[in-house]
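As you look at this complex, bear in mind that one protein chain is not there, while each of the others sits in place.
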């Protein structure tokens, strides 16, 4: 069999020597962009889980001692109404200490000891996330306790969600641009290296090599070159991601959802590089066959 | 004079034909990365202005009617103490309706009508942003009203700031990687195109051309090729930024600071491309001279 | 396919047949006009004519680098002008071409350049080694087997090109100025190689300017002038 390594001078000072570099850079940037998309996705999902799936019902406290039982009755009525809607997963009445923690930033840590009559908060988890659901619940609760307030949290997180969605879109744009740039680059590099090897291809041709034979050799070499680059891009991209992850670990806490990228994401990552290498290979194969067809 | 256009076969199917593409891609990505850094910077600055420059003092309300005058006295004492520190710019005691707006998300819209005794909030703007300042104020206020709470907002925005700082670092990393990739690419492309033109350079050399003459020709052509790419990268980068800006305009409101990029940023943008082209030119010049020096 | 004696080509079919062949490059003048020629399988010919007469162009029609503008080229009885592209590689493997500018592959050693046609034909590596080594000794390059063409002298390159053309025992050898860069002694040696291959059944066409060479051997001569071909005994 023919020794593939010696047949074509791919590599060296040829245009093909670029392919690993270009692919590496593109795969690196692509990895970052895709992980950016995933991160923002995961943030948005986290928020959406913790928000669209839940809501809070507030029942204002009565001012006097005597109405304490009235409040308890109101809570019971609301819980019953909620459970009756069939779309509620769980209902939790917040304890006094939980409420204190929630309000501490606004009213001070020692609010619990004061006599301020606090409202009662009921955390509700829904089985259905459609916006109408919230309206349905609102109506149901208004019927039993007219002065209860239903808060679906949207109000607070709205702007943040919009901003994050903007960033997600930006990352998606970058990923697309990088993919386009990679494709263009590979097509271009393959064509240029073909032009460079025109004489060599002609010699192969005159000696009686089949088109497929030459094209396959080119495709193999291009694939290997691109694959080498892919590995470089994948490795550097992964290292960068791990570094960022390490940096981000200090941030991930409190009211931010857990943004760590899932196992499935990490498993998808190598495919960016493999796809790039395959793209390079197919491009080379088609381009060589096309060039040879122009010869007799 | 020698017609520069016909002397060297730069362009066409040579490696130099890559330079515009590569530079365009790199300048495009670089533009995005740099604007990312700037955007995050501007967000952080906005927040830091709106936070580190201000703080809120809470004075818990007394439970009974009689102590209303006591509360008023406490407020007066705090305001006096604040003004005495000489580092306070303005002091605003929040009106009841302002307070209601602030607490509405937690306690319901109609809280103002209820009898809940709310704390008094005092918004303070500082002339000095150092962290010790807050401590100083805290001490001063504790002396006059021991149960007042000083909140410097850090607690709320802390995580968000850290996250944004993380993103800023990421954008900076990408900008650096792109810059390195650009430099590497240009050096590499120049070397490859030199290798391709080795025979031509040798002919020039044997005919008696000066080293500088050949190097200058290469440098000029490389600069033009890179500059062409720069313009492409700059144009596409700017269009993308304007698009994102347009998308972001819906988001910019509410508690997010104004993140629009300043005029000085837009003016800096073209320099990314010009720098890239100059880098390409100098690289070409040095590389050609180096190659020629190896010849007799 | 082996390197041992090839099956003799069909005696009925001439190795080369030109029927009213004409050639022009794009919209330029006709370089070759109405050529008619029949060469039997075991013939040997000089192809002469002034510089720019079209010798290389004529050979390029025979080594299937291009199709004639008019007429038909037949090799071993196959009309290559009309033949399916897929059938051409098989015909090309019956050809041995020595290009005027050598067309060696600079990234391969002398040995690998010469071995290329055998490798493309799928010959076993041991057989390749034996044949290539023997042939390179014959042309006097046994010491330069691992050298790259770039550092060879002009005459050495030419000999590598000749070795590559004949290593596959082709049935039609097209040599373009094969002795332009070698001295008379080596020139004679190369001519002997051609004569030997011709005796074994190959048809050989040698394009040359070297009147000295032409006069020394009494092969029939194909003479190109003004686009017309004249056959002289």
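Just so it is clear, A, B and C label the chains in written order, and each chain counts residues from 1 on its own.
Everything that follows uses one rule, which is that a residue touches a chain if its C-beta (ideal position, glycine included) is under 8 Å from a C-beta of that chain, and two chains touch if they have at least 3 such contacts.
Just so it is clear, the structure is predicted and the values come from calculations on it, not from any experiment.
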Omitted chain's touching partners, listed by label: B, C
Chain not shown: contacting residue from B:91, B:144 or B:200: B:200
Those residues of chain C which, in the complete complex, touch the missing chain: 25, 48-52, 55-56, 100-101, 151, 153-156, 159, 176-177, 180-187, 209, 211-212
Absent chain, residues of chain B that touch it: 1-3, 6, 8-9, 12, 199-200, 202-211, 213, 293, 295-296
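As a working rule, only the chains that are shown with their structure count from here on.
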Distance-maximising chain from chain B - centres being C-alpha averages: C
Chain closest to the middle [Cα centroid of all protein chains]: A
Chain A-chain C separation of Cα centroids, rounded to whole Å: 63
Distance between chain centroids, defined by C-alpha means - chain A, chain B (Å): 23
For chain B paired with chain C, centre-to-centre distance based on mean C-alpha positions, whole Å: 69
Overlap residues in chain C, where contacts from two or more other chains coincide: none
Set of chain A residues in contact with two or more other chains: 12
